[in-house]
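Yeah, one chain of the complex is gone here, protein chain that is, but the others are all in their spots.
Going in written order, the chains are labelled A and B, and every chain counts its residues from 1.
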Amino acid sequence: MRRVCKGLFVLAATLSGCTHSVHINHTSDYRLTKPLSEYRVVEAKADQRVIMGIVTQTDYVNAAYAALEKTCPDGQVTGIQTRYSTSHGFLSWRNVVYMKGYCT
Amino acid sequence: MTMGRFKMAGLALVFSLVGCTHMRSVSTTSIPAQRDKPVEAEAYRLIFFLMNFNNDYVHSLPRDLAKQCPNGRVEGVLTKHEDIIYFPLIAQAIRVTATGYCQTGAAQ
Partner (left out) sequence: MRTPLSTGWFGPSVLLLAMALGQGCAILHSAQVGDIDAQIVMEGKRFEIKIAELGVDIEGMGDLAKDLGKSTKRAEETNTAADLIQMSNMGPSTGNPVFRVDYSDTLIERIKEACPSGRVSGLISVRETASYGLLSGEIVKLIGYCAEGE
């Protein structure tokens, strides 16, 4: 019985964090002032670890947005793709916001 | 008698849910200063027994909005996605509504 329990816990640990879920993938408008080939792709990501569903803020979203702004300090960021997803784990999960866009 | 009351209560509950509407998602783009020309488009699908095989009905929304704002830009687009329950499990509907403001001429 102990071997079985041990085996099951090992199985749970190895399978932990195997699955994810993409909730939203949004693309913003494209406001180009130059040809698209003159833009460079910038990206930023922020996440939040949640244990047993206890969470009191969503500041990671603002952190991702601020990080994206920093990648293009004096320019315009357009055509922004925003992916909001969750990576599942053992009694916990990680919420992720990933942003990617064009910077000039 | 107890069974009869239970049935009546169940029936009342079912009928009270007729037309129950829930929000599934909502989004908006930047709202313009000029808001004198609102435009609206709706995509609607009635579903029986939860059977729905594609979501192509939403594809017409941009063209429906563009037709109402020829040679202009529609900005401040609010998109609402709702589920409507007419009769649980038997008849439901999905409604996606997009509203915005038409910007023409110097405002673009």
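Methods note: a contact is a pair of C-beta atoms (placed from the backbone, for glycine too) under 8 Å apart; a residue touches a chain by one contact, two chains touch by 3 or more.
Model, not experiment: these values are computed from the prediction.
Along chain A, the points of touch with the absent chain fall at residues 4-5, 8-9, 11-13, 15-30, 32, 35-36, 39, 41, 50, 79, 81, 83, 85-93, 96, 98, 100-102. Along chain B, the points of touch with the absent chain fall at residues 24-25, 27, 29-30, 49-55, 58-59, 61-63, 65-67, 69-75, 77, 79, 81, 94, 96, 98, 100.
Rule of thumb we're sticking to: only the chains that are shown with their structure count from here on.
Chain B has its Cα centroid 28 Å from the Cα centroid of chain A.
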